[in-house]
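With one protein chain held back, the other chains of the complex are shown just where they sit.
Up next is chain A:
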Amino acid sequence: MSILVIAEHDNSSLKQATLNVVAAAKAIGGDIDVLVAGENCGAVAEAAAKAEGVNKVLVADNAAYGHFLGENLGELVAEVGKGYSHILAAAGTTGKDFMPRVAALLDVAQVSDIIRVESEDTFVRPIYAGNAIATVKANDAIKVITVRPTGFDPVAGEGGSASVEQLDIVKDAGLSAFVNEELAKSDRPDLGSAGIVVSGGRGMQNGDNFKMLEQVADLLGAAVGASRAAVDAGFVPNDMQVGQTGKIVAPQLYIAVGISGAIQHLAGMSDSKVIVAINKDEEAPIFQVADYGLVADLFEAVPQLEEELKKVL
């Protein structure tokens, strides 16, 4: 078996999710190649070559791939991937965008968002927002798979010494063009891979009050997230949303503040190792999944939490 992993990156650095996907590839077994498609992405290729268990890094460096347009990546990956038994990518918004195109171009089914590998052709994935877990067998010759990064512990990012090979394949479908992007800038860790996440819900009442959570997060080296209710209310931008339709997180510690615990939110964080809930409504469903629940007014509890943390950290 031979597995092609599509690297997730921003043209300058390799995203950790790629290491989780390589771990999924290792669970399948076989030679693992990594494809880095981007523009001026040499540093990413070098980083990918150091990842544990990688055999070869293929680099497609061209302006056509600079913004990860699904049409162009779809054609590239379908062409490079047709010689492999498995094609894997992280189930982030980039992988979710281009991988179904790859599957369609190869005329094979895609298995989305796997959280476990049972065998080379059998995978486990959540359905119904995580309310059911399906074991699925893929019957096509090439398995096109997106991987939920939190389902797999990442391989080491250092120590490997894969060869790096430049590909001269330019696929520019000419169907779409990049106009602009507004990316959130933050010195905090990435929400999807942070070890600790502090999230706020509708109970925060407004966006300014999230500053209280940011102060706690900065003490803990944590990322800040939000429930869909908080995003829909306009308190914070969409990239902070944790839940079924937002980011799926599984940190060591998840602190839910003023979040009631709607099913769609639980779907995004219930695999966290330790869950803390702070909510003034003791009937809130979030307490049914929380390891430690504190029934309190968050506007008193959060400043106290900051003070207590300062004492012990």
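Keep in mind that, in the parts below, contacts are C-beta pairs under 8 Å (C-beta built on N, C-alpha and C of every residue); 3 or more make two chains touch, one makes a residue touch a chain; residues count from 1.
We adopt the following convention: contacts and distances are computed from a predicted model.
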Hidden chain of the complex, named as in its UniProt record, picked from "Electron transfer flavoprotein subunit beta", "Branched-chain amino acid ABC transporter permease", "ABC-2 type transport system ATP-binding protein" or "Secreted hydrolase": "Electron transfer flavoprotein subunit beta"
Sole contact to the chain not displayed, among A:28, A:108, A:147 or A:162: A:108
Contact with the hidden chain (one of A:38, A:53 or A:74): A:74
Touch residues of chain A, complete complex, unshown partner: 10, 67, 69-71, 74, 92-94, 96-101, 103-105, 107-113, 122, 126-140, 173-184, 192, 196, 220, 228, 231-232, 237-239, 244-245, 247, 252-253, 270, 273-276, 282, 287-296, 301, 304-305, 308-309, 311-313
